[in-house]
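The structure under discussion appears below in the form of C-alpha cells.
The complex appears here without one of its protein chains, the remainder shown in place.
For chain A:
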Amino acid sequence: MLLRRLLPLPLLLVVASVVAFALPRLVGGDTDSVVRAVLRARVASATPDPQVEAAVAAQFGLDGPVVGQYLRWLGAVLRGDLGLGYVTRTPVAAQLGDALAVSGLLAGCALLLAAATGIPAGVYAARRPGGLLDRVLSAVGIAGVSVPEFVLAPWLVLVAAVWLGVLPALGWGGPQHLVLPALTLAAYPAALAAQLVRAETIDVLARDHVRLARAKGLSEGRVLWRHAARLGCVSVTALSGMFVAGLLGGSVVVEVVFGIPGAGRLMYDAVLARDLPVVQAGTLVIVAVAVVAGIVVEVVALLADPVARDREAAR
C-alpha cells in the first residue's frame, strides 16, 4: 500500500527539481541578474565589474548555459552532494538537516496540540448542535481559521511574553520556546479539525449502530467516544498528512516572527540572500519529505478506517 503510493515520487521529484532550479532564475529576471545579485552579497561593491562577475559565476557554478547548470546540479544531487551554501559556505545537507529537525519538532508539537484541542472540541460541540457550547466553539473555530499567523503570533507574544511575562518572545532551545510558536501553528488545524469532527460526529450519532448502542444502555460518554468520535476522526487523520507537509516547509511566518532556526526561516534567509544552493536543495528536500510524510500519514489513516481499508484492498 505504502510502496504503491511512493511510486510516483521520483517523477514528482524531477518536476520539483526543475521548478526549484528555475524559480530563483525566473524571479531574478535572467542568469546575469542572478549572478549580479549573488555577487552583491559576496563582494563589497555597487559597481559591476564583468571580470569579477565572470570569476564569481565560475566559482559558484553559474557560468555556461542554464541547461548545463541544471544538469550539473542535478548530477551532484543524485550523488548526494547538495553543495555548499553561498552564505555560510557550509554543506547545504547539514543546514537542511538541522533546520528540518527543528521544523519537524515544531510541526509535531503543533499537530499534537491541534489534535488534543480540536478533536475534543468537535466531539463536545456535536453533542448538542446549536447549543451554547457548540456556538462558542464555532465562534472560536472561525477565529482560528480566519486569523492569519502574522497577526496571531505577535498577539500571543504581546499577551504571554510582554504583558504577562511568562513565556519568551523569541528564540529556540528549551521547551518554553515551543509554546507560543506551537500555539500559533496549531490554531488553524485545531479549528479545522474541530469543524470536521463536529460535522462527522453529528452524522455518525444519527446512524443505526449508535442508536443500537444507546438502546443497549451504554452511557452517553461511551456512545460518544467509543462509537461516534472514533469514526468522526477518520477524515481528520487523513487531513493531518496535508498539515504535516505544509508545516515542514511552510511555517515561514512563525519561524521568522519567533526567530526559530527551522526550515522556513532557512529558506526565507536563503531567498533574500540569493543563496541558490540552499533554495534549490531546500525546495527539493522539503517537497520530498513533505510528500513522504503525507503519504505515510495517509496510509496510517487508511489503516485506522476499516471501510476505507477494505476499499483500498479491493483495488
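Points to keep in mind about this one:
The definition used in the following text is that a contact is a pair of C-beta atoms (placed from the backbone, for glycine too) under 8 Å apart; a residue touches a chain by one contact, two chains touch by 3 or more; residues count from 1.
The rule is short, and it goes like this: contacts and distances are computed from a predicted model.
Only one chain is not pictured, and the protein name UniProt records for it, out of "Peptide/nickel transport system substrate-binding protein", "ABC transporter", "Lysine 2,3-aminomutase" or "Multisubunit sodium/proton antiporter MrpC subunit", is "Peptide/nickel transport system substrate-binding protein".
From the options A:Leu13, A:Val140, A:Leu167 or A:Leu239, the residue with contact to the chain not on display is A:Leu167. Here one chain is not drawn; of A:Leu152, A:Val257 or A:Ala301, the residue touching it is A:Val257.
Although one chain is not drawn, the whole complex shows that of A:Ala20, A:Leu62, A:Leu82 or A:Val157 it is A:Val157 that touches it.
Taking the complete complex into account, A:Arg265 is the one of A:Arg198, A:His227 or A:Arg265 that touches the chain left out.
The set of chain A residues touching the chain not shown comprises 27-30, 32-34, 36-37, 39-49, 52, 55-56, 59, 86-90, 95, 120, 124, 154, 157-158, 160-162, 164-171, 174-176, 179, 221, 256-259, 261, 265-266, 268-269, 272-273.
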